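Below: one structure, written as structure tokens.
One chain of protein is taken out of this complex; the other chains stay put.
Labels for the chains are A and B, by order of writing; each one numbers its residues from 1.
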Amino acid sequence: MTEEKTEQTTKDGDWKPIILGILCNWCSYAGADLAGSSRLKYPPNVRIVRVPCSGRVNPLYVLKAFQKGFDGVMVLGCHPGDCHYAKGNYFARRRIMLLGELLKSVGIEPERFHFEWVSASEGVRFAELVNEMTETLEKLGPFAGVDNSAEEKSKAEIR
Amino acid sequence: MADKVIAKTDLAKWIAELASKFTVIAPEAGEADHAQWKEVTSAEKFNYVPGRYAMAAKEFLLPAYEVLFRYKKDSLEESLPEDEKTTIMMGLTLCDARAIQVLDSVYLDGKFKDPYYAARREKLALIASVCDKPRWSCFCTSVGDLEQWAAGVDVLITDIGDSIYIHPVSEIGEKIAEGEFFRTPTEEETKKKNDIWQNLIALPKKPFAGQDIYKMVDWDDAIWSEIAKKCVGCGACSYLCPSCSCFDIQDEVSGDIVERFRCRDTCQFTDFTLMGAGHNPRPEKTMRVRQRIMHKFKYQIEQFGMLGCTGCGRCVEACPVNIDLREVLTEIVEREKVEAGKN
Partner (left out) sequence: MSEELEQKIREEAKKLLESGEVRLVVGWGKGSAPFKTTPVFIDKPEDVDKLVWNPACTNNLAVYLPQLVKEGTIGIVAKPCDTRAVVTLLQEKQIERENIKVIGVACSGIIDESALKRAGIDLAEVREIKIDGENLLVTTNSGTQTVPMTQAEKEACRICEHRTPVFADVTIGEAPTAVEPEAVENMGTPEERRAFWAKQFERCIRCYACRQVCPQCYCAVCFIDRNDVRWTSKKPTPAENWMVHMGRALHLAGRCIECGECERACPMDIPLMKLNREVAEHVEKLFEFEAGMDPEAAPVFGRFEPDDPDPNEH
């Protein structure tokens, strides 16, 4: 049913992928900031949430994002060894790697979930990541891994 | 009202006929035990197998998730069910049909009539099916009179092999069993139907059959804590029970729309009686176990004059730790006998 929706909306050209970016304050968010101040072009499809550390990222956030209909999620943190809190990203590494595998197990395409290290000086890299992901998702289509039909029906009824 | 018979090969015609005039719902074909009630428009979707399915009739009357109303800024939209056509529920067992009567006593009670339940119930016709053999957990004959239960449905059907025997009970039942594909039953067919019925009502009764259990269940009984020791507090028993009807009402915001919905809840959950200020009158599992049994076997009789339990056995099968309600009731009754013997 949601596959039909893909056909309709891409024909209309209305659908654009929405990506949730969970970025750690000290490295990846600073990197994104640098991309901005360097006037690098990257698509506006990413919605950024800033967290103090990638170790703070509760994997449930990612699940919730997909449940709510985000087309892609990226979790970005400091390179191992560079964590502002020393160890946070090491814990994140274990947790988020496992999360990635769990998502694959239930059929969520690996292209929809990215877990990367982006340092504060990697503005270019951040822009590239968002560019690539947006392009890939545009080709892949809207996220169809969760059946949101009951919720959609609810929204439609009051309108 | 005349009894009729329809050949199974003609079943498709009857269902097509019904589907054109009514909304027909039945356990969906091919899903065996956990078949859900789905709308059928053809005989392929309806696989008639006598017996109890996992999902009770309450799934239709009290959906697991039902929107009460939604509002957005100045507009409020109620969601009363508005189906014009009568809905026929086809293939439910007598224990489930009786459970609907129990739900009626709760939801259609005087000035507390529930408009959502009532809207569905008014337009509901029941085609109940006679079970050909009991499940290991069945105990309907121990908690009621099946003849009486059968009088409360609209049509009673029995699988007699190549055909289905049809006994209209009510006026609507007559209308439902109309068509050229029916014929008068032969003597042999009537006998077969009677045999199946006799077999059903011959299900051996448990020691608690016919006893005034409501007089015997005791608030201070040690049995509640015995059961609570092994109860893990899941909601399976009450979720599957055809006459359990507790619900929760929640408000949820999505963007600028607020939706108030009703969903299943169970007295077995720790937070069922948890109040906004933090007080919980039933914080211990013993209390919750006691509540379930006393509600079903005492309070409902005292309030509505009918036993809440219809002996369908779902709780017995579903309980992960094998708390067998039949054993619990037997113990209560036997102990009462011993006490009475002493006095």
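To be clear about the criterion, a residue touches a chain if its C-beta (ideal position, glycine included) is under 8 Å from a C-beta of that chain, and two chains touch if they have at least 3 such contacts.
The shown structure was predicted, so the numbers you read here are calculated from the model rather than taken from an experiment.
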| item | value |
| --- | --- |
| Hidden partner chain, touching residue among B:149, B:261 or B:297 | B:261 |
| From A:16, A:56, A:93 or A:155, residue that would touch the chain that is not displayed | A:93 |
| Missing-chain contacts mapped onto chain A | 59-60, 63-64, 67, 80, 87, 90-91, 93-102, 104-109, 115-117, 144-151 |
| For chain B, residues in touch with the removed chain | 33-34, 36, 54, 64-65, 133-136, 229-230, 232-236, 239-240, 248, 250, 252, 261, 263-266, 269, 271, 316-318, 320-324, 326-327 |
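We adopt the following convention: only the chains that are shown with their structure count from here on.
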| item | value |
| --- | --- |
| Centroid distance [mean C-alpha coordinates] between chain B and chain A, Å | 46 |
| Interface residues, chain B side, partner chain A - complex | 65, 67, 70-72, 75, 77, 79, 254-255, 257, 259 |
| Of chain A, residues touching chain B in the complex | 150-151, 154-155, 157-158 |
